[in-house]
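Shown here: the complex without one of its protein chains, the others still in place.
And now, subunit A:
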Amino acid sequence: MLRRKRNLIPFLFLILLLLATITAEWWLPVSPSFMDSNQRLMAPSSKYWFGTDHFGRDLFGQTIIAARVSLLVGFTVALLSTILGTITGLIAGYYKKLDAIIMRIIDGMLAFPSLLLALALVAALGGSITNIIIALTFSFWPVMTRVVRSSVLQVKNIQYVEAAKTSGVKDPVILTKYILPNVLSPIIVQGTFIFARSILAEAALSFLGVGVEPSIPTWGNMLQESQIYITMAPWFSIFPGIFIVATVLSLNILGDGLRDAFDPYSQGKKKRKKQPFKQKKQYAS
């Protein structure tokens, strides 16, 4: 999958962002929490690449540090909703009786717009990283359940599943060894998309003021704080905005790439080296 240029750039961007944000303390020239009260709302310069905020803090450092929360929330939500969604989806797809019960609950949850549901949950639970993760997981896993269930419904009718039953294999083994490996690709693809969507959702929640507490730098918090200064210091909003867009876009492109890589029907589109047409030597008689 990474052989394609289209996928390589977003992949590299995400890896770089991850490494940069983890090791930020060691290499940032200016500590992101250092307030230079003479340099408030400064335009980008050689010292402050992205400019400074209303406290005179380095925006570059802030933006990089803020990626921690976004990536942490995104990854955890993606992981948790994948696990939950896969388990419920497998059960719903395989057992007809439980299907009706599980899917009605899922349908009920899907009836709420996911961001609104998360908003209500965070408002009720209180804003903290853990609560945001809980709220977002709760609003995103029903989608995963649907995806997994529909794939299971397809796979369970393929003959090898019936053949496994005929040879006396137990249901848990059938689910984990015969069905799960064969529905893995939609799960991974959907997981990537949930990753991207929860980064966006976390930023939106923080922007609305119900997300992570304002003292922790996140892209959403930065956007929220920058609102008032948008005419004076547009760079304050632009750079976190660019990072949100770039991260979400990268994840979506990767998700598409994964889907193509798993989809046997799109393999034909791969560029193949055209073999020059060899003409058979004709022997004159």
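Keep in mind that, in the parts below, a residue touches a chain if its C-beta (ideal position, glycine included) is under 8 Å from a C-beta of that chain, and two chains touch if they have at least 3 such contacts; residues count from 1.
Keep this in mind: contacts and distances are computed from a predicted model.
Visitor: Determine which name in "MBOAT family protein", "ABC transporter ATP-binding protein", "sulfate adenylyltransferase" or "FAD-dependent oxidoreductase" the UniProt entry assigns to the undisplayed chain of the complex.
Guide: Choosing among "MBOAT family protein", "ABC transporter ATP-binding protein", "sulfate adenylyltransferase" or "FAD-dependent oxidoreductase", the correct UniProt name is "ABC transporter ATP-binding protein".
Visitor: For a quick check of understanding: of A:Ser46, A:Ser167 or A:Ser215, which residue touches the chain that isn't displayed?
Guide: A:Ser167
Visitor: From the list A:Gln159, A:Ser215 or A:Thr231, which touches the chain that is not on show?
Guide: Final answer for the missing-chain contact: A:Gln159.
Visitor: Considering the entire assembly, which residues of subunit A contact the chain that has been omitted?
Guide: Touching the chain left out of view, subunit A contributes residues 96, 158-160, 162-170, 173, 177-178, 181-182.
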